[in-house]
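Yeah, one chain of the complex is gone here, protein chain that is, but the others are all in their spots.
Order of writing sets the chain letters: A and B. Residues in each chain are counted from 1.
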Amino acid sequence: MYEEELHRLSVKLLDEVEYIIGYTSGTLPFRSRPFLCRKKEEVELLTFDHFSGSNLTRYLLSKDLREKKVAILAKGCDARTITVLLREGQIKRENVVVVGLPCYGMVSLRKLEKHFGSLRPQDFTWHLDTFTFQGKTQSIGPFLENTCQRCLYPNPPLFDYLVGSRVEYVPRERWKEDSLKRLEEISSEKRWEFFAQEFQRCIRCYACRNACPLCYCKECFAEAQRPYWLSPAATRSENLFFHAGRALHMAGRCVECGACERACPLEIPIALLPLKVEELVREHFTFEAGVSPDREPPLLTYRENDPNEFIK
Amino acid sequence: MIPAATSTERNIYLPELVSIEEILEETRDIKTFRLKRPGNFHYRPGQFAEVFVPGRGEAPFSITSSPTEELYLEFSIKKTGTVTEALHRLNPGEMVGVRGPYGNGFPIESLQGWNLLFIGGGIGLAPLRSLINYVLSPLYRKDFGAVSILYGARTPQDLVFRWELQKWGERTDLFLLTTVDRGEPSWEGRVGLVPEVLKGMPVLNAQTLKAIVCGPPIMIKFTIKALLEMGFQPSNIITTLEMRMKCGLGKCGRCNIGPYYVCKDGPVFTYEELQTMPEEY
Partner (left out) sequence: MRGLTMRVKMISQEQFRKRLAEKENHLAITEKAQDVHRQFLPPGIKVVKTPKEILFPSWKEMYRFFFKERSWEIQEVEEKAFSDPTFLLLLPCEARAVVEVLDTNFLREDYRDTDYARRRARLNLVILGCPAQHPTCFCHLVGGSPVWRDGKSAFVLPWKEQFYVENDEVLFGEGDPVNTQEKREIESWEKALQEKLPPPLSPDFPEKLYAHFEDPEWQDIAFRCINCGACTFLCPTCYCFDLTVDGKLRGSMLRTWDSCMFPKFTLHASSHNPRPTGKERVRQRVMHKFSYFPIREKRYGCVGCGICREICPVNWDIKEAVERMVKRIDSRCDIN
């Protein structure tokens, strides 16, 4: 999508930045991968498609790129991440040129495989919010990642340049179906059963946490010795503690990008807990992470007239 | 088929509980623990053991007492993290677990017949002490040539084994030189960095000497540089390496430098071997 415009812009950008962090096609079918573009000849390799799901902002925190001036391609969720990182003092605004990418949602390879069985790239043609498979054109809605089905920000709220044209609808209102809503509709016993079963499978590889661009703590509470919060054994109770604890630490910070779920090698719907927490933050604090850079994050703010009793 | 584990096979991770007999405060953050020696625990100088603090954790420490001491094991431990802090809070009479010995130890056979130059920095004297006392023991003294010891610490407060240094200083069959990086009014000895003091030592015949160096990485680096300049062969320079360890017996995959496991192929290496290893430590 929008590749020509992207290439033209990138050539110009390389005059003012050292690198462009973007996407390129992967080494396996249906994969897109992060790409560090350094020279004008490499600009042709930049792509953006329905599998460019990785949140590139984590590369802004890497030792090599932190102090350099870089351009970064950002979908709505990625741009929100940049705002949060700026707010938390992790990156400098003058070092980052944000190239906004309006996004119709990322397709989940797992959902595709589940539906179509073994996949061949040549059988698919991709359009903005539809795709054609063996002559039949259908909507991407049912095949989007869980976080993309609930997306409220298809257009980046922060950018220096915008490539392509704005998405005219809000995915959450368009797709209406999503896994979190389904969970909210069932009884709490069934919900508990569902989570208990899923987190029984978790092997505590921490891929979800490590893939999250906002989990940059040098020592995670899960690995702390003093105090010793939880055991590394991958039992149901310890796993639940870890995931619930992480979701709460992300409260008011999670930008709902889905990097955690994408990274989970066991296909556990990891994002459901942080997504629900963000809904609660919206409800109780009318606050969304990474959207209004001037608003103070409610859970990182102390005020003397805080209505909660326990804080006094 | 794979032979099944028999009931007589030991669980290789199981420590043996022994009591702490004595604790000596060496410096503000280093203590020497004298533990009752576990039964059937035969080791060579330079080997280490995993010390288990129940309820806290386990960590590897080089055994600082010579194997010629039949009744006890000594470890000199600096307070740096969770396990060492817990150890520092223990008292004589309390119990800890020990499993081992692990590691390759010093190459005793290749040292026999040679003059030996021991160079230690800070707590690096701990593993050296095991070999020094082995070499100086009545049983083995005749197997080795002349012994020289150069030991340095940052300040007089940081010298370890002060009582041992005094005992060694009183012997007539070795040469001992102690130095500090920064002196104090009450300090009457040498002041200078170990590599510098080394260069100024009376003429050392590099052809008949094997040097054994142990200390902080930066000290080892400059000391080895000085030794090479003085004509020492890389195979005659011996040192110990440190890496984060867990199992201590070559299974958990953590302590490798290149294809070498520090817990199995080391921690003692010659400089010649070090030259073939990637600089990742």
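Everything that follows uses one rule, which is that a residue touches a chain if its C-beta (ideal position, glycine included) is under 8 Å from a C-beta of that chain, and two chains touch if they have at least 3 such contacts.
Everything numeric in this text was worked out from a predicted model, so none of it was measured.
Remark: the omitted chain is touched by one listed residue; of A:Ser10, A:Ser54, A:Ser108 or A:Gln149 this is A:Ser54.
Of the candidate positions A:Ser10, A:Ser32 or A:Thr47, contact with the unshown chain belongs to A:Ser32. The missing chain, though absent from the display, is touched by one residue of B:Phe41, B:Tyr72 or B:Tyr281; that residue is B:Tyr281. Residue-wise, the contact with the chain that is not shown comes from B:Glu242, picked out of B:Glu69, B:Asp181, B:Glu242 or B:Glu273. Residues of subunit A that touch the chain left out of view are 26-29, 31-36, 54, 58-59, 62-64, 203-208, 210-211, 219, 223, 231-235, 259, 262-266.
If you put the missing chain back, the residues of subunit B touching it would be 1-5, 9-15, 17, 52-59, 80-81, 84, 95, 97, 217, 242-244, 246-247, 249-254, 256-259, 278, 280-281.
The working rule: only the chains that are shown with their structure count from here on.
The mean-CA centres of subunit A and subunit B are about 50 angstrom from one another, to the nearest whole unit.
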